[in-house]
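I'd like to ask some things about the structure below.
Every protein chain except one is present and positioned as in the full complex.
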Amino acid sequence: MAGNSFGQLFRITTFGESHGVAIGVIIDGCPAQLDIDMDFIQSELDKRRPGQSKITTQRKESDTVQVLSGIFEGKSTGTPIALLIPNEDQRSKDYGHNVDVYRPSHADYVYDAKYGIRDHRGGGRSSARETAARVAAGAIAKLFLKQQGIEIFAHVTAVGTIEAPNLESNDLSALLQIREENIVRCADPATAHEMVEFIDAVRKDGDTVGGKISCVVKGCPAGLGEPVFDKLHADLGKAMLSINAVHGFEYGSGFAGSELRGSQHNDIPQPKAADSKVFKTTTNYAGGILGGISNGMDITFKVAFKPVATIMHNQQTINAAGEAAEIKGKGRHDPCVVPRAVVIVEAMAALVLADQFLRNKVSTL
Amino acid sequence: MAGNSFGQLFRITTFGESHGVAIGVIIDGCPAQLDIDMDFIQSELDKRRPGQSKITTQRKESDTVQVLSGIFEGKSTGTPIALLIPNEDQRSKDYGHNVDVYRPSHADYVYDAKYGIRDHRGGGRSSARETAARVAAGAIAKLFLKQQGIEIFAHVTAVGTIEAPNLESNDLSALLQIREENIVRCADPATAHEMVEFIDAVRKDGDTVGGKISCVVKGCPAGLGEPVFDKLHADLGKAMLSINAVHGFEYGSGFAGSELRGSQHNDIPQPKAADSKVFKTTTNYAGGILGGISNGMDITFKVAFKPVATIMHNQQTINAAGEAAEIKGKGRHDPCVVPRAVVIVEAMAALVLADQFLRNKVSTL
Amino acid sequence: MAGNSFGQLFRITTFGESHGVAIGVIIDGCPAQLDIDMDFIQSELDKRRPGQSKITTQRKESDTVQVLSGIFEGKSTGTPIALLIPNEDQRSKDYGHNVDVYRPSHADYVYDAKYGIRDHRGGGRSSARETAARVAAGAIAKLFLKQQGIEIFAHVTAVGTIEAPNLESNDLSALLQIREENIVRCADPATAHEMVEFIDAVRKDGDTVGGKISCVVKGCPAGLGEPVFDKLHADLGKAMLSINAVHGFEYGSGFAGSELRGSQHNDIPQPKAADSKVFKTTTNYAGGILGGISNGMDITFKVAFKPVATIMHNQQTINAAGEAAEIKGKGRHDPCVVPRAVVIVEAMAALVLADQFLRNKVSTL
Partner (left out) sequence: MAGNSFGQLFRITTFGESHGVAIGVIIDGCPAQLDIDMDFIQSELDKRRPGQSKITTQRKESDTVQVLSGIFEGKSTGTPIALLIPNEDQRSKDYGHNVDVYRPSHADYVYDAKYGIRDHRGGGRSSARETAARVAAGAIAKLFLKQQGIEIFAHVTAVGTIEAPNLESNDLSALLQIREENIVRCADPATAHEMVEFIDAVRKDGDTVGGKISCVVKGCPAGLGEPVFDKLHADLGKAMLSINAVHGFEYGSGFAGSELRGSQHNDIPQPKAADSKVFKTTTNYAGGILGGISNGMDITFKVAFKPVATIMHNQQTINAAGEAAEIKGKGRHDPCVVPRAVVIVEAMAALVLADQFLRNKVSTL
C-alpha cells in the first residue's frame, strides 16, 4: 500500500535512498527456469548509469548489480530474486546546505508534509537513483519477454522543441545500433546531433531542458491487458507516470487523435491470408491496443519529461519555517534527463508486459 | 487480478455487461458514518445518462440506482456498499448483424482473441455502459472528499480542434453552474456554443469526433500520494486511461512543459504569512504534485478522448474467419463522448483521491 | 483491505447484510469458457439453506440465486460473475428488543466499537447468512476444479463429544450419498443417528452445541501452494477460520502429530512403478502438503466449530451504556451449526484450490 511495489504477478518491490548504503529490488513472481544473463542486466544498468557522457550528470556510480537470491546455476528458481546495487558516491556534504531549505520543484517540502521526517542528505527516496532498481528488474522482464518473442525499443524523439522525424524502419536491432551510437539516444542521427549540441549549450547556461521519449513494442500477441481498470495502456501509463519527471503519456494517436473524426481514426482490419492468424489493420491509430487489450499490432506510446529542477542558478525559495531563503546553484545533475531515461522507459514497459503476459495465462481454461 | 477492481483502501469492483440484466459496483472500504445522499448519487448518474440531449446517444436508460447493502439509516456502516443499476434498454437485436463481424476500432476481435468467447449482443464488458457503475461509486467518493474540503471540477476544453480558453475563475460552483447550462459541458459559454454546433454537424454527417476534458482539484491537503509507483499523478493517469476512448493524459505543464527549460518551469515557493500553513508557489507547472505527492496547490490535469468508433457509414472489416466483410452504419451512439464523460473523469479522480486520502492516514504514527 | 474479498486470481467479493435487500458475490478471475451448471449451484445452496430439517434453524429462506453478469449461453466469459441472493425473510422485528443490548458472544459490541454504527436489525454483516454467497461462489470453483479432476468432500465428524470413526472408503460419491441420507451430514450412519438424537435433545434444552468437520481433497496434482506465506495449508486455514464460529484448524497429523517423534511421523516415499508419475508415501501425516505445496496425496484437514451463541435461555449482559441488562432467549437459530456448515467448508476449500491452481499456472515458463 505504501507504493513501493509494482505489478501483480510479475511483481517488484524496490527500496533504498540515494545517500543510503544501497538500493535494490525484489522480483517476486518471475517464472522458474528462465535463463538469467547477468551481463545483459549490467549492460542495461550501464545505459542508465550517471557519468556516461558529457550531457549527463558527472556523479560517479558504477551501479554494479549483485544477486542475493533466486538464481541458481544461471536460472531463475521461482523464488524471489533479490538484486542489490551498492551506493558508492554518497557525497552527501554536497547537500548539507539544503538541510532546511526547500529546493524549488523538488519533493523536499512534500516529504516533510507527509512524513514529518526526511532524509535530507539528498533526494532520498524521491531521487531518480531509485530507477536503477527498476532497470535491473526490467532487464529480467526483458529476458522473459524475449523468450516469448516480444521486443521493446524506446528512443529520444524530442529535446525541448527539437523533434525527431517518424522512423520508417521496422528493424529494431538496426535502430538500437543507431541509437547507441550517439549520446542522446535518438535513432535519427541528424536530429541526435542537433539535440546533443542543444543540451550542451543548455548545460553551459547552467540550465536544464525537458524532452520526449517514444516507445514501440513488437511481437506482442493479441490478448494482453485486462478489460476494465487494468487496460494494457492504463498500466503502461501508470508505469510511465511513475518515472521521475514524467508529466504526460499518450498511446497510439494520443492527444492529436482527439482532433480527428471517427471516419479518419478507425483502423480498418485487413482480410487474413488463409494460413495467417495475424490481425492487421491498414492504419494503427489504436497503438496496438483495443478496449485495453493488445491486438497484435505494434504497441506505440510517447512519454513527456519536464526539465530537471536542479539548475546552476541561484533561486528564491523558502525554508522549513516558511521564511524566504535563497538556494545556490550547485551540485552535479543532468542538464536533460531523457538520454538516461530511455532504458527506464523500456524497463517499465517490460515490467508491465511481463505482468500482463502472466495474467493472460489464467484468463481461459 | 482480472482487472475489475480499482483502488486499494477505497476499493471498487464493478460488474455487468451492456446487454445483461444489470450493472453494478461494490465499494469496499468506504469509512463508516459517512452521510450518503442518494439524490446526489442519482444526479451524478443523470449527467452520464444516455439520451440527455441531441448531441448524445438516443439510447434510453433511466440508470436508476438501487442500494443493496452497506447503508443503514442514511449512513455508511463500514461494510461493503453494493449499488445496482438495472439495464432497461437491452435492444440487443440491433446488434444481431454483428455477431460474427469485427467492428473497426472496437474490442470485438480482442475479446475473441483473449477469451475465445464473447457476449456478442453489444460491447459486453467493453461497453462504456460499465462507467455508470464508476459514476455511482465516484459520487460516494465525492461525498467523502467534500467532508474533507476537497472538490473536483472537470469540463470539456476541446472538441476536435475547437479549444476553450483558460478559465480565470476560482469559484467552482460558478463554473459548475455555467457548465451545466450547456449540453456540451464546457464552462466557457461562447466556446460551448461553437462546440455544440460542430458536434451537431458531425452527427448529421454520421460521423464522430474526439475531444479533451480538463480537471482541477481544489482543497487537497499536502501529503496525498505514495512516493514511488503510486504517485498521485500516476494513479490519476491510470484512472483516466482506464476510461473508454482515452488516449492521453497529462498533468500540470504536461506535454508542453517538456519544451521548457528548468529556469522557466520551476515553481518558486512563496514565503508564508506568519499564521499560514499553506504552501504556495508563484506558478503551478507542477500541477499541484511534487515527487508524486500533493503540495496543497490546485491539482490540474487534462485527458484526451479519441473519436467514437461507431459511425453511421458503411465500413470494410473482417469476420471471425478473417474474411473481408462490410459493416453497416446503424445503431444509436454518441457523436462525441466528452459531454457525458465529464462526470466520469470527475468520478475516477474522486476515487483516486479518496483512496490516497485513506492511504495517507497510515503514513505516520 | 476492508476484508470482503478472498483469493488472488480466483477472487471473490461478497456483500450484503442479513436483514438488507439481498446478499451476493462477485467472482473476478473465473477463467472463460467454463460450463456453468446453475442447477448445481442451487443444489449447493440448498445444502446450506435454513429450515431444511428439524435440527436447523426454522428461519425460511429459499436462497434462490440469480445471475447478473459474466455468464453467456451457459459459459463463463472471463468477465466478473455477479450472483445475487435476495433476502426474503427479513423479520427484523424479532430483533427489535436487542437494539441496544449486546448479545453475549455475538459481534454486536465489537461492531459498535469498530465502526460507531451498526445495522442492529440482526447480525448484519457478521451473520452467517453471508456464507450463502461463499457457497454460491464455491460451487463455481468446484465446477472448475472438477474439470481438473479435483474433488472435495467434507462431513461432520464430531458433535459435542460424539466422534465419528475414521472412514476407510476412498469412493467420494458413495460417501456423499451416505452423508446426504442423514440430516446431520455425517458419512457414518450409526454415528449420524447418535448425533441427530443428541442435537435434538440439545435443541429441546434451548441450548446449542459445537462440533467438527473433516475434509478431504482428492485428485489434487502436486505443485499447488506458494512456498512461504501462502502455503496451501495456510490459505486453507485462513479460509476455514474466516467461517463464522470456527475456533480451530489442523491438517494432516494436526495437534496430535505434535506429540510424535520424527521417526514415527515421517512419511516414507514409495518407489514409483515404471510408468507412474504419482508420488506416494506409506503414511500421510503430511496431509498431502509438504513445505506448503501439495504432493499429490489426499489433502486432509479438520475444522472445529464452537457452539452457536444464541440460546433460548435468558442471559445476563450489558447494554451500549455499559449497564447490566438481561437478554431474553428467543428467535430462530441453529442448535448446532455443523450440518449446514459442511457445504461452507467445501466451498471455502474449493475457492482456495481454484485460486492456487491458477497461481500455479504462472510458476514456470
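Labels A, B and C are assigned to the chains in the order they are written; within every chain, residues are numbered from 1.
One rule holds for everything that comes next: contacts are C-beta pairs under 8 Å (C-beta built on N, C-alpha and C of every residue); 3 or more make two chains touch, one makes a residue touch a chain.
Computed from a predicted model, the values in this text were never measured in an experiment.
Note that of A:116, A:149 or A:329, the residue touching the chain absent from this view is A:116. Within the whole complex, the absent chain has one touching residue among B:3, B:29, B:211 or B:322, and that is B:29.
Shown as candidates are C:30, C:187 or C:234; the residue that touches the absent chain is C:234. Chain B meets the missing chain through residues 1, 9, 29, 31-34, 78-79, 144, 147, 227, 358, 361-365.
Hidden from this view is one chain, which touches chain A at 1-2, 4-5, 8-9, 11, 13-17, 20-24, 26, 28-29, 32-33, 66-70, 72, 75-82, 84, 114-119, 124-125.
One chain of the complex is left out; on chain C, the residues touching it are 1-6, 8-9, 14, 102, 104-107, 109-111, 113-116, 125-126, 130, 158, 160-161, 202, 205, 207-212, 222-223, 225-231, 233-235, 237-239, 241-242, 244, 247-255, 257-272, 276, 279, 281, 285-287, 290-296, 304-311, 313, 315-318, 322-324, 359-360, 362-364.
To be clear about the criterion, only the chains that are shown with their structure count from here on.
Rounded to whole angstrom, the centroid-to-centroid distance between chain B and chain C, based on C-alpha atoms, equals 39 Å.
Between chain A and chain B the centroid-to-centroid distance comes to 26 Å (mean Cα coordinates, whole Å). Residue positions 1, 9, 29, 32-33, 78-79 of chain C each touch two or more of the other chains.
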